[in-house]
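I'd like to ask you about the structure that follows.
Missing here: one protein chain of the complex. Every other protein chain is in place.
Up next, chain A:
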(Lines give C-alpha, C1' and ligand atoms only; values in the text may rest on other atoms or scores of the structure.)
Protein backbone atom coordinates (compact mmCIF):
# COMPACT_ATOMS: atom_id res chain seq x y z
CA UNK A 1 0.00 0.00 0.00
CA UNK A 2 2.65 2.42 1.07
CA UNK A 3 4.95 1.50 -1.82
CA UNK A 4 2.18 1.97 -4.36
CA UNK A 5 1.45 5.35 -2.82
CA UNK A 6 5.12 6.28 -3.15
CA UNK A 7 5.09 5.04 -6.74
CA UNK A 8 2.01 7.15 -7.44
CA UNK A 9 3.59 10.25 -5.94
CA UNK A 10 6.77 9.54 -7.87
CA UNK A 11 4.84 9.16 -11.10
CA UNK A 12 2.92 12.39 -10.56
CA UNK A 13 5.95 14.50 -9.71
CA UNK A 14 7.81 16.05 -12.62
CA UNK A 15 10.86 14.33 -14.10
CA UNK A 16 13.47 16.98 -13.12
CA UNK A 17 12.32 16.77 -9.49
CA UNK A 18 12.71 13.00 -9.71
CA UNK A 19 16.25 13.34 -10.97
CA UNK A 20 17.11 15.86 -8.22
CA UNK A 21 16.10 13.56 -5.39
CA UNK A 22 17.44 10.38 -7.00
CA UNK A 23 18.55 8.11 -5.46
CA UNK A 24 16.30 8.11 -2.40
CA UNK A 25 15.35 4.42 -2.27
CA UNK A 26 16.75 0.98 -2.96
CA UNK A 27 17.95 0.38 -6.51
CA UNK A 28 17.54 -3.11 -7.91
CA UNK A 29 19.55 -4.68 -10.68
CA UNK A 30 17.53 -7.49 -12.24
CA UNK A 31 19.69 -10.39 -13.47
CA UNK A 32 18.13 -12.91 -15.85
CA UNK A 33 20.38 -15.78 -14.80
CA UNK A 34 20.62 -18.04 -11.77
CA UNK A 35 23.03 -16.91 -9.05
CA UNK A 36 26.59 -18.03 -9.64
CA UNK A 37 27.02 -17.52 -13.37
CA UNK A 38 29.65 -15.05 -14.52
CA UNK A 39 27.01 -12.47 -15.53
CA UNK A 40 25.39 -12.71 -12.12
CA UNK A 41 28.79 -12.36 -10.47
CA UNK A 42 29.55 -9.17 -12.43
CA UNK A 43 26.38 -7.62 -11.00
CA UNK A 44 27.17 -8.85 -7.50
CA UNK A 45 30.70 -7.44 -7.61
CA UNK A 46 29.45 -4.12 -8.91
CA UNK A 47 26.47 -3.64 -6.58
CA UNK A 48 28.32 -2.88 -3.31
CA UNK A 49 30.67 -0.40 -5.05
CA UNK A 50 27.83 1.46 -6.77
CA UNK A 51 25.88 1.37 -3.53
CA UNK A 52 28.74 3.01 -1.63
CA UNK A 53 29.14 5.68 -4.28
CA UNK A 54 25.45 6.58 -4.51
CA UNK A 55 24.78 6.24 -0.80
CA UNK A 56 21.77 4.01 -1.28
CA UNK A 57 21.21 0.29 -1.17
CA UNK A 58 21.74 -1.57 -4.46
CA UNK A 59 20.39 -5.11 -4.58
CA UNK A 60 20.78 -7.83 -7.18
CA UNK A 61 17.58 -9.71 -7.98
CA UNK A 62 17.71 -12.98 -9.92
CA UNK A 63 14.87 -13.73 -12.29
CA UNK A 64 16.24 -16.59 -14.37
CA UNK A 65 14.61 -18.34 -17.29
CA UNK A 66 14.14 -18.30 -21.05
CA UNK A 67 17.62 -16.88 -21.83
CA UNK A 68 16.95 -13.96 -19.42
CA UNK A 69 14.07 -12.68 -21.58
CA UNK A 70 11.65 -13.00 -18.63
CA UNK A 71 13.80 -10.58 -16.64
CA UNK A 72 14.16 -8.25 -19.65
CA UNK A 73 10.39 -8.12 -20.19
CA UNK A 74 9.85 -7.38 -16.49
CA UNK A 75 12.29 -4.47 -16.50
CA UNK A 76 10.92 -3.14 -19.80
CA UNK A 77 7.54 -2.79 -18.06
CA UNK A 78 8.92 -1.42 -14.77
CA UNK A 79 8.56 2.23 -13.73
CA UNK A 80 11.08 4.44 -15.51
CA UNK A 81 12.04 6.06 -12.21
CA UNK A 82 15.69 5.03 -12.03
CA UNK A 83 15.23 2.35 -9.40
CA UNK A 84 15.13 -0.64 -11.70
CA UNK A 85 17.96 -1.68 -14.01
CA UNK A 86 18.45 -4.73 -16.15
CA UNK A 87 21.73 -6.59 -16.54
CA UNK A 88 21.53 -6.41 -20.33
CA UNK A 89 23.27 -9.11 -22.31
CA UNK A 90 23.73 -10.48 -25.78
CA UNK A 91 20.98 -13.10 -25.39
CA UNK A 92 18.10 -10.93 -24.25
CA UNK A 93 19.11 -7.75 -26.07
CA UNK A 94 20.80 -9.10 -29.21
CA UNK A 95 19.70 -12.58 -30.27
CA UNK A 96 16.39 -13.46 -28.61
CA UNK A 97 14.43 -10.84 -30.60
CA UNK A 98 14.99 -13.05 -33.65
CA UNK A 99 14.76 -16.50 -32.11
CA UNK A 100 11.85 -16.25 -29.64
CA UNK A 101 8.28 -16.45 -30.90
CA UNK A 102 6.87 -13.96 -28.39
CA UNK A 103 9.08 -11.60 -26.47
CA UNK A 104 7.02 -8.78 -24.97
CA UNK A 105 9.72 -6.12 -25.45
CA UNK A 106 11.86 -4.42 -28.07
CA UNK A 107 15.58 -4.46 -27.19
CA UNK A 108 16.17 -0.99 -28.67
CA UNK A 109 12.93 0.93 -28.16
CA UNK A 110 12.08 -0.34 -24.68
CA UNK A 111 15.41 0.36 -22.98
CA UNK A 112 17.68 3.31 -22.25
CA UNK A 113 21.14 1.75 -22.15
CA UNK A 114 23.49 2.92 -19.39
CA UNK A 115 26.73 1.16 -20.20
CA UNK A 116 28.35 -1.96 -21.58
CA UNK A 117 30.48 -3.34 -18.75
CA UNK A 118 32.46 -6.03 -20.47
CA UNK A 119 32.40 -9.07 -22.65
CA UNK A 120 33.71 -12.60 -22.74
CA UNK A 121 34.96 -13.78 -26.11
CA UNK A 122 33.95 -17.07 -27.71
CA UNK A 123 36.50 -19.54 -28.98
CA UNK A 124 36.30 -22.11 -31.73
CA UNK A 125 37.57 -25.25 -30.03
CA UNK A 126 38.65 -28.56 -31.54
CA UNK A 127 38.90 -31.92 -29.81
CA UNK A 128 42.39 -33.32 -29.27
CA UNK A 129 41.64 -36.00 -31.91
CA UNK A 130 40.33 -33.55 -34.51
CA UNK A 131 42.29 -33.74 -37.80
CA UNK A 132 43.11 -30.02 -37.73
CA UNK A 133 45.06 -27.75 -35.41
CA UNK A 134 44.77 -24.35 -37.13
CA UNK A 135 41.83 -22.33 -38.42
CA UNK A 136 43.20 -22.56 -41.96
CA UNK A 137 43.17 -26.37 -41.86
CA UNK A 138 39.73 -26.27 -40.31
CA UNK A 139 38.32 -24.07 -43.07
CA UNK A 140 39.76 -26.44 -45.68
CA UNK A 141 38.15 -29.42 -43.99
CA UNK A 142 34.79 -27.68 -43.47
CA UNK A 143 34.67 -26.76 -47.16
CA UNK A 144 35.53 -30.31 -48.27
CA UNK A 145 33.19 -32.33 -46.09
CA UNK A 146 30.19 -31.92 -43.76
CA UNK A 147 31.30 -30.75 -40.31
CA UNK A 148 29.39 -30.62 -37.03
CA UNK A 149 29.88 -28.09 -34.28
CA UNK A 150 28.45 -28.15 -30.79
CA UNK A 151 27.33 -25.35 -28.46
CA UNK A 152 25.56 -24.93 -25.13
CA UNK A 153 22.15 -24.58 -26.75
CA UNK A 154 20.01 -23.60 -29.72
CA UNK A 155 20.02 -19.83 -30.19
CA UNK A 156 22.81 -19.14 -27.70
CA UNK A 157 25.63 -16.70 -28.45
CA UNK A 158 27.97 -19.62 -29.08
CA UNK A 159 25.52 -21.19 -31.53
CA UNK A 160 24.97 -18.00 -33.52
CA UNK A 161 28.74 -17.39 -33.52
CA UNK A 162 28.99 -20.64 -35.48
CA UNK A 163 26.25 -19.46 -37.83
CA UNK A 164 28.16 -16.19 -38.21
CA UNK A 165 31.25 -18.16 -39.24
CA UNK A 166 29.07 -20.14 -41.69
CA UNK A 167 27.82 -16.90 -43.22
CA UNK A 168 31.21 -15.16 -43.38
CA UNK A 169 33.33 -18.06 -44.62
CA UNK A 170 30.67 -19.69 -46.79
CA UNK A 171 30.60 -22.90 -44.74
CA UNK A 172 27.75 -25.30 -44.10
CA UNK A 173 28.59 -26.51 -40.61
CA UNK A 174 25.66 -28.18 -38.88
CA UNK A 175 24.87 -27.32 -35.29
CA UNK A 176 24.51 -29.92 -32.53
CA UNK A 177 22.69 -28.43 -29.54
CA UNK A 178 23.48 -29.34 -25.94
CA UNK A 179 21.69 -28.43 -22.74
CA UNK A 180 24.65 -26.34 -21.60
CA UNK A 181 28.29 -25.65 -22.30
CA UNK A 182 29.40 -28.24 -19.73
CA UNK A 183 27.53 -31.02 -21.54
CA UNK A 184 28.93 -29.94 -24.87
CA UNK A 185 32.39 -29.99 -23.33
CA UNK A 186 31.89 -33.61 -22.22
CA UNK A 187 31.46 -34.66 -25.83
CA UNK A 188 34.34 -32.52 -27.03
CA UNK A 189 36.68 -33.95 -24.39
CA UNK A 190 35.54 -37.47 -25.32
CA UNK A 191 36.11 -36.62 -29.02
CA UNK A 192 32.51 -37.61 -29.79
CA UNK A 193 32.22 -34.30 -31.59
CA UNK A 194 35.23 -32.48 -33.06
CA UNK A 195 34.32 -28.78 -32.84
CA UNK A 196 32.60 -26.47 -30.42
CA UNK A 197 32.04 -22.77 -29.85
CA UNK A 198 32.33 -21.89 -26.19
CA UNK A 199 33.34 -19.03 -23.89
CA UNK A 200 37.07 -18.70 -23.34
CA UNK A 201 36.92 -18.34 -19.55
CA UNK A 202 36.15 -21.83 -18.29
CA UNK A 203 38.27 -23.52 -20.97
CA UNK A 204 41.66 -21.93 -20.43
CA UNK A 205 42.67 -24.78 -18.10
CA UNK A 206 41.73 -27.45 -20.65
CA UNK A 207 43.43 -25.61 -23.51
CA UNK A 208 46.68 -25.17 -21.58
CA UNK A 209 46.59 -28.82 -20.51
CA UNK A 210 46.32 -29.89 -24.16
CA UNK A 211 42.96 -31.65 -23.66
CA UNK A 212 41.40 -29.48 -26.38
CA UNK A 213 42.74 -27.16 -29.09
CA UNK A 214 41.76 -23.51 -29.54
CA UNK A 215 41.60 -22.53 -33.24
CA UNK A 216 40.52 -18.88 -33.10
CA UNK A 217 38.89 -16.29 -30.86
CA UNK A 218 35.97 -14.00 -31.78
CA UNK A 219 37.35 -10.70 -30.47
CA UNK A 220 38.93 -7.95 -32.61
CA UNK A 221 42.15 -8.23 -30.54
CA UNK A 222 43.74 -11.18 -28.80
CA UNK A 223 42.68 -11.89 -25.23
CA UNK A 224 45.17 -10.98 -22.50
CA UNK A 225 44.05 -14.12 -20.67
CA UNK A 226 45.12 -16.36 -23.57
CA UNK A 227 47.36 -14.29 -25.87
CA UNK A 228 48.48 -17.32 -27.92
CA UNK A 229 45.03 -17.80 -29.51
CA UNK A 230 44.76 -15.96 -32.86
CA UNK A 231 41.67 -13.91 -33.73
CA UNK A 232 39.38 -14.68 -36.66
CA UNK A 233 40.09 -11.18 -37.92
CA UNK A 234 43.85 -11.66 -38.25
CA UNK A 235 43.20 -14.95 -40.07
CA UNK A 236 41.19 -13.22 -42.77
CA UNK A 237 37.66 -13.28 -41.35
CA UNK A 238 37.17 -9.75 -39.94
CA UNK A 239 33.37 -10.18 -39.83
CA UNK A 240 33.57 -12.99 -37.28
CA UNK A 241 33.41 -10.80 -34.20
CA UNK A 242 31.07 -11.91 -31.44
CA UNK A 243 30.88 -10.89 -27.82
CA UNK A 244 29.10 -12.44 -24.93
CA UNK A 245 28.56 -9.01 -23.41
CA UNK A 246 26.87 -7.72 -20.29
CA UNK A 247 25.78 -4.18 -19.60
CA UNK A 248 23.18 -2.19 -17.73
CA UNK A 249 19.94 -0.81 -19.14
CA UNK A 250 17.00 1.07 -17.68
CA UNK A 251 13.38 1.01 -18.84
CA UNK A 252 12.79 3.46 -21.73
CA UNK A 253 11.78 6.89 -20.44
CA UNK A 254 14.17 6.94 -17.50
CA UNK A 255 15.39 10.58 -17.24
CA UNK A 256 18.78 11.23 -18.87
CA UNK A 257 20.09 12.87 -15.69
CA UNK A 258 19.53 9.65 -13.76
CA UNK A 259 21.13 7.56 -16.50
CA UNK A 260 24.14 9.89 -16.42
CA UNK A 261 24.43 9.75 -12.62
CA UNK A 262 24.12 5.97 -12.59
CA UNK A 263 26.70 5.68 -15.33
CA UNK A 264 29.11 7.88 -13.32
CA UNK A 265 28.73 5.49 -10.37
CA UNK A 266 29.32 2.36 -12.47
CA UNK A 267 32.22 4.05 -14.24
CA UNK A 268 33.89 4.73 -10.89
CA UNK A 269 33.18 1.18 -9.73
CA UNK A 270 34.70 -0.22 -12.90
CA UNK A 271 38.02 1.46 -12.01
CA UNK A 272 38.17 -0.58 -8.81
CA UNK A 273 41.25 -2.80 -8.72
CA UNK A 274 39.25 -5.78 -7.49
CA UNK A 275 36.88 -5.63 -10.46
CA UNK A 276 39.73 -5.19 -12.90
CA UNK A 277 41.55 -8.18 -11.42
CA UNK A 278 38.38 -10.29 -11.54
CA UNK A 279 37.72 -9.38 -15.18
CA UNK A 280 41.27 -10.42 -16.09
CA UNK A 281 40.87 -13.72 -14.26
CA UNK A 282 37.68 -14.44 -16.20
CA UNK A 283 39.24 -13.50 -19.52
CA UNK A 284 36.60 -10.77 -19.66
CA UNK A 285 37.32 -7.60 -21.63
CA UNK A 286 36.87 -4.38 -19.68
CA UNK A 287 34.62 -2.06 -21.75
CA UNK A 288 32.94 0.55 -19.51
CA UNK A 289 31.26 2.47 -22.35
CA UNK A 290 29.20 5.67 -22.03
CA UNK A 291 25.39 5.64 -22.39
CA UNK A 292 25.61 6.95 -25.96
CA UNK A 293 28.19 4.33 -26.93
CA UNK A 294 26.08 1.63 -25.29
CA UNK A 295 22.96 2.69 -27.25
CA UNK A 296 24.88 2.52 -30.51
CA UNK A 297 26.50 -0.80 -29.61
CA UNK A 298 23.17 -2.49 -28.79
CA UNK A 299 21.64 -1.20 -32.04
CA UNK A 300 24.61 -2.66 -33.96
CA UNK A 301 24.29 -5.98 -32.18
CA UNK A 302 20.57 -6.21 -32.97
CA UNK A 303 21.28 -5.49 -36.65
CA UNK A 304 24.16 -8.00 -36.81
CA UNK A 305 22.39 -10.93 -35.16
CA UNK A 306 19.23 -10.26 -37.16
CA UNK A 307 21.25 -10.75 -40.34
CA UNK A 308 22.95 -13.90 -39.05
CA UNK A 309 19.76 -15.52 -37.78
CA UNK A 310 17.95 -14.83 -41.05
CA UNK A 311 20.82 -16.41 -43.00
CA UNK A 312 20.83 -19.65 -40.99
CA UNK A 313 18.54 -22.43 -42.26
CA UNK A 314 18.08 -23.87 -38.75
CA UNK A 315 16.09 -20.78 -37.70
CA UNK A 316 13.93 -20.55 -40.80
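In this text, a residue touches a chain if its C-beta (ideal position, glycine included) is under 8 Å from a C-beta of that chain, and two chains touch if they have at least 3 such contacts; residues count from 1.
In this text, contacts and distances are computed from a predicted model.
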Just to verify: the chain that's not displayed, which of "Tripartite tricarboxylate transporter permease", "Thiol:disulfide interchange protein", "Imidazole glycerol phosphate synthase subunit HisH" or "Carbon-monoxide dehydrogenase small subunit" does UniProt list as its protein name? "Tripartite tricarboxylate transporter permease"
Hidden partner interface residues of chain A, rising order: 34-38, 40-41, 44-45, 60-66, 69-70, 73, 99, 101-102, 148, 153-155, 174, 176-179, 182-183, 185-187, 189-193, 201-202, 204-206, 208-209, 211, 278, 281-282, 314-315
